[in-house]
Structures are given as structure tokens and as C-alpha cells.
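As you look at this complex, bear in mind that one protein chain is not there, while each of the others sits in place.
For reference, chains read A, B and C in written order, and residue numbers begin at 1 within each chain.
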């Protein structure tokens, strides 16, 4: 094996073009904290995707993007509605509650996607001082189960949210994978369907480090610069974060990387589906494959290439592909699994 | 001119050896979030400086290091004692208050250094529920005025702090410059003199991005991993942060860079002191020079090479040198100033 | 009708003996903030119930008791496990999240009671930095549905909690009603079964205002005085809060009031159960009755005596009795309902 695993797209490296962009930005002195030409360029690049009036801010990581995005549009007595599987709900060690001071109202979901009916049902107690006041609907795209909201589904959710007085946040740590899966532009699954604020993922799709917060209406968060700084998410040598975004979003590298990761997941799902005892449990729409496997074989399978057990009780596992996963990685993994599982 | 300025060491670039270390770390897949050999190596490298039992954690930036260090050892009713000039007090947009929920007790200081008497005087109301309970003494080394605490001064402050029931935190965004100035090891001005927790700077001394939090007694913050994650300071592709620390602290690059920046500041101070109307206002011990200049000439001076006005009322300015500042940069700047100022 | 309703025990008045105690305490000057003989007496009175080493603190209201109790034993990365119906989860406008900075993990419950299995299932991700770390199991006694945990149930829950590394908090806004229902002392359903910290209700049981926080092991919250003050829950003229507690808990008034309220609820449930279209939906064990009634008659029923609709979708209503509810109040209400409902 190559050393590449199926544990997480966070385990992957940096795309060479991104490293080159960092090296190119390493020239002389520029102003710190984002007042530099590299950052201006990266913002211009992203505005070509998201619109000329989008307010775009770079932060360090996905949790940083989510908590600054959320806390900049909420008061502590507000609440966020999200799926129970949402990264903000389960994988950020309570950072959203800590930064916002607010409750997350988490709704059950078999496929990590929410429906307008669920959202409507979760908006309760409006105007009553005893109850938290829902303010944001947070959706993950692609979801934590590798599923994808269609533009129509997003539009319906956003319309519902807005009718209920909610803003729509998208945790887009893997939004490039969703766009690739749908054959959509990034705007078509965010701005155009009514999303208000986006956590735009970079790290999982080939960056060294870096995410962006995108407000489609800059009036939503006029004070975001202060929120970012006070949240310890402002990079001093900003050029080295922003130059990565230019590299990723300038010429389609984002789409190339995401499409490739998706294709590798599709290949893996297709090949693994035929293995004895393997049941694919979620639609494979982006770069994640969920499957039930024989519980007693899990350790042997992980010895081939590392991956996470999602739910020990059901022996459900998660396989994630990355921009740098190769066909050989997939075929080698499947071949190894076949040896372990028979068939 | 070269494009290099005297505005901030945050304006400088990445040392080539650091960029190379990043590139070398870009090989295959490793576990995310720090469970990887690069991070283990970086911790081992830093333990050679700080002791085998030091608990060492990497974070994104200086504010992140300070707020996670402080909040991990405080309860909200505690307080931090610091100089009024401290970065945590003036330049972090209230991040310390927001993360800790606590008061900063800021003490006046002409040279940005505190004395044991001041610390003792600031510890009041202990045990009385109406008053915040001081818990941490935070010192900056080198200070925001480019001055340096000697080991003896640090020892006296730490002894006082401990006698008063306080822990000692050092904001070491420029601690390498202080060590270089003093001819001390890093341990000699931290662990050996009683410092409890250190924000170890990397960015200003040649990294792309990255700081470390060092606890000399790991029992002080057994839960730091959770504090870091919940504070949105945990990098997913951690190897690219930690590999930089190995490059900087493995073979003396930290000292080389800091010594060079210090030497450039000394040169600049020496040369500028002879210019008409220029008065150096602080001891130049590290890589910062503070000077009063003729107010009406400031704009013309900034046109030569950018720098910050520290206090408009007194026409005091700050010149910062970096690891990449050259003698030519300094001499060119001074020559330009001479033309503007006459003499 | 008498003007008394079935909306809430918060709508009831102050027991005359409590008002008299306040008046008696209104003599000359005493030290503020609890350093006074009335507060010492009240603590002594409560220690006769809860043990000589209990740490007892008075606060203003139930939310204040809950948030100071919880935040004093938690760090922000911790979590509270509670029923989805819990007052802290639904009726405190997010105060627990705001004061603790932590997540509430709310578990579904048909009768507002939790089981050891549920608690065990909710303790996940222990030691993993990405996940909140459960620290407190919070139970409500009597519950928000008027049901009551038996001592055996509490013991089993506390044993489970402790085995999982959790502390046990009881929101005892109506714990007197629970003790009365069970024929237990207050200690028998708190200290003796392993409860660690209790929010001891006073207001709903006849006080003007006031709740207490009781730590059975004072070492659990050595800093509570500071937490209380910083949480704005320290009364300056404390004697007028504490004197009420002496009045309530000195000679059995607490039990008298609670038993009476329970008896009125039992009477109401018995009488109402026979009315056409009325279905009692929860066990009536304390001073609350939940019932489904004909949806189209709700307004007419509320015109007889005010009460809350618990769930509009199912036409479930809540009737609460108080220490000052009379048999005539109940019989008058039932008679009025009979007129509206027929039968």
C-alpha cells in the first residue's frame, strides 16, 4: 500500500499547486492580517464564484469558520437548528455553544439531511422569553454521511427558514464535493438557493490549512472583522492562507480535486458492495462511503488501510476518499478486503 | 528598497528551511489532529529545550496560544495581572476576556515591564467574593516595547507570583529574541526561573504560521486538549504546523533568526540615534526600536519604508526588524531618513 | 371562582408564615450578603435535613440555582445529560448553555424520567478531544410531567452516573412535592441515594422568592461563593431570603404545603378523569396533572380557570395545583368543566 488510508480527508496532504502558491507568496514583506495583494486576489477569485458583493473572510479551520459565522449573526438567546449528525453538534467539542452561548437544536436524521417539515416543527416558542429563539438553520453540504442536498432541496429549506425568520448557514467543509457531485457551480448551491452564510472548506480539498466564511449579504455581519479577531481566527501572515485559496479556486483545481475524490468513493463503493458481508448504508454521493461490515473482521480490514468505525453497535464503518486517493489505493484496499472477507 | 519594511515582524515571510520542512512533510497520509510522526518529532525537539515532562501543544496564532493557555488554568472569577501595554490587554480585541470570562488587571509601566512590588500591590481582595481573584501573572518577553526581562527579574517576579498564589504565564511571541538578547537558553528564561506556562512564538521568527503552548508541569492543564479543540485552535493537518517547529527549533534556526533580527534593530537604533530630531525612547534590547521623530516628517519617513506610529500625541514611532531584515534594508532606511531629516 | 388558577404554582402567593418571617427579620441592621444570623439559622435548619457537612447557598430563582450549580462543577467542554423535557433544556432561554458554555445532551422521555440505560448510552467519546465530555447527569424531581423518581430509581441512576464519571444534579424546584409523594425525607431522595448537588426549590412551595443550592460534599465546589457572586445571584439583603427558608423548613411547613398541593392534584385528576373527552396522560404523583381534552373546548375551559396548553397538536393541557389551592378551587373548576364538556 501507499500509506494512504480511508480514515479522513484530513489525513491527506497538500496539493502541489497549493504548496507552490505558498512559495510564490513568500516574497519580501507585505502588510500583515490580510491587507496584502495576495488576500485581495483571493477575495477577487472567490467573488467570481460567489458574487461581487460577497463578504469573504479567511480563518484557520472548519470549527473556526463555523463558530465565527454563527456567533456573528446570533445573540446568546438565539438557537441553531441542525441535524443531530452535524459536525457542529458532535465533532467540535462544544465550540459552537462556547462561542455563541447558545443552544443547538439537533434534529434526528437517517441520512444526515433535514427536511422543511423538520425545520418548521423545530421553530417553537417564538417571542416567548422562556424559550431560546431559533435564528439559524445550519446545513452540512455534503453531509457527514456523504449525502448531498440538491439545489431544489436547499431552496425549499432556505425558503422555509426565511419564512420562519431564520438565516441559512451551510457548513461547507466538503461543499466542493457536493458541487462536483451535483454538476453545479458553488453559487448554484449557495447564493442562488438562498444560503446566507457559508463556511467554505479548503483544508479537506487540498489546502495545507484554511477555510473561508462567505456572507452573501455583507450587511449580515458588518462587524465580522472584530468577531474573527476576538475569536483568535485572524492569521497574521495572512498571505499564506489566502494564496492557497487563489490556487484552489482560480482555475478549477477545487473541482478537479473534489471530482476525483468523489470518483474514488464511487469506485470504492461499487467494488466493496460486492464483498461478502458488506452492505453500503448510505447513498454514496460525495467522497464518503458508509458500510456495515462483519464486526469480527473490522480489525483485519483496518490493518489493510486505516478507517474509522462509525458505530460500534452496528459495525458500521466510514471510508473517506481524498483528492490524493488513487485508483490503486482503492483497488488495493478492496483486494485486501476480499482476502479478509472471502468471496 | 527591497520591499521590506519596519512595520512588523508579522510582515516578514517564511524562512526557506521552514518551507522545505513543510514540503518534506507532504508525503502520503498521516493521522490528522496531531497523532502523527511529525508532531511527535516536534514535541521531542521542543522537549529538548523545555524538559522531558513539558506538555506541548501547537495552536494557530499568538492570540490562540494566549487564550487557551490562560483559560485552561483559570475560572471566570479569576483575573490576570499584566502590564497595560500587554498584547493580551491591548491588541487582541478582547479575546482574553471573551475566552476566559475574566478581568485583566492592567498595571502601568513605562518600559512594558512589571515589578514584584506592582504584582504584590495588585493582589487584593483575596477570598472576598465581591472581588475577582487574581490567578495568573502574565508577562511578555521580549516586551511590547522591545525590552527584556533578565532571568533575575523573572525569578523575582515568579517568586512573588507564587507567594501570592499566582501562576506565571509568559507571552513569548518574541521569546526567541529575548533569549538571543540575554544569551540564555529558552529554559533559562522560562522553566528555570519559575514560569508555569509559555506561549511560544513561532510566526514572528520565521514560521508560516504556528505557536505552541508549553506547560512545564503537565498537571496544570490536564484538559488542555479539550480547551484547544473547543477554542477552535486544533489544526486538522497538524503535521504542517508541527514540522515548522522542528525546522525552527531543531538546529538553532530560532536563535539564528532572532539574533539576526536583534542585530538589525541594534544597528538601526545606533544609526538612527544620530539623526536630527530622533530620540530613541526605550532600551533597544530585542528587535524593536521606539523613537520620537519630528511629527511633521512622519509621513515622509513612512514613504521610505513603512512603520507604525505608536503614539500620535508624542510622535513616537516603532520600528521592528525581522529575521529577513538585511543590513542594506537598515542602511537604506537610515539614509533615506537622513535625507528627510537633514543632518 | 377565587381567582386561583391551575396555570402554575408560580402564580400562587406567599404563605403567611413566610411573610411573617420576613417581617420578623426586619429588625435593625445586619451584615449584608449572608453574614448574618438569619442566614446562619437557615443554613442550620437545612443542615438538619441534608447533613451537617452540606454546603448550602441561597440564590434568587430556579434558573439561578441550576446555572450556578452546574457551572461550578463543569468546564465548558463538559456536557450535561438531561431529559428533553428538563426545565434547563426547554424553559430557561438557554441560560445553562450561556453560563456553562457547554452542551446539554437531551434524551427523549415519555414520562420525563430517565433510565440508567439511557444515561449509559449518552456517555460517548470520553477522552476524545473532538467530543464534549459528559460531566453531570441532571434529573428533575418531581419531573416536568409531575412524575416522581423513587429512591430506588434515583439510586440506580446515581450509581450509573458515578460509574460513568458523572456527578448527579437534581433540579428540585418541586422536590418537596416529590418527597411528600414518596413519604420520604428530603435526604432520602438526595443525599442518601447519591445525589451530589441539589437545586432546592422554595418559590413554588410558598416562598416569596428564593432557592438554595446544596452540595452534599462541600469539596465539590469550594469556589461557589465566587460563582454565585459573578453570576449575579448574591442577594445583598440576604436575611430576607434566608429567613424564608427557616420558616419553610423549620417545622414541616414545606411538607404541609407540598402534601396539600399534591392532594389537590390527586383530587383534580380523580374528578377530571370522569369528564367526557378528558384523558389523563401522565401518572399524577405530585402537583401536576396532564390531560388531553377536546381541542375545541380548550378556550372555554380556560375561561373557568386559567391553565396552559402543553401541546397544541395533541390538545394536551397542564393543570398545576399549589400550596394555596383549595378543595373549592378544584371542585369549582371541575364543575365548570363538566358544564362545558357535558356528562
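Observations on the model:
We adopt the following convention: contacts are C-beta pairs under 8 Å (C-beta built on N, C-alpha and C of every residue); 3 or more make two chains touch, one makes a residue touch a chain.
All figures in this text were calculated on a predicted structure; none of them were measured in a lab.
Of the options C:22, C:197 or C:247, the residue whose C-beta touches the omitted chain is C:22. Across B:14, B:81 or B:104, the residue that sits in touch with the chain not pictured is B:104. Only one of the listed residues, C:95, C:122, C:200 or C:304, touches the absent chain: C:95. Across the entire complex, the residue among C:42, C:56 or C:235 in touch with the chain not shown is C:235.
One chain is missing from the display, and on chain C it is touched by residues 2-5, 7-8, 10-14, 19, 22-23, 26-33, 60-64, 67, 92-95, 98-99, 203-204, 208-209, 226, 229-237, 240-241, 306, 322, 324. Chain A meets the missing chain through residues 33, 75-77, 129-130, 133, 223, 225-230, 234.
On the side of chain B, the interface with the absent chain consists of residues 76-79, 90-94, 97-98, 101-104, 129-132, using the contact rule stated above.
Here is the rule we use: only the chains that are shown with their structure count from here on.
Nearest to the overall CA centre, using the mean of each chain's CA atoms, is chain A. Put simply, the chain farthest from chain B by mean CA position is C. Rounded to whole angstrom, the centroid-to-centroid distance between chain A and chain C, based on C-alpha atoms, equals 42 Å. As a whole-number value, the distance joining the C-alpha centres of chain A and chain B reads 33 Å.
Chain centres here are Cα means. That of chain B falls 50 Å from that of chain C.
Touching of two or more other chains is recorded for residues 33, 226, 229-230, 234 of chain B.
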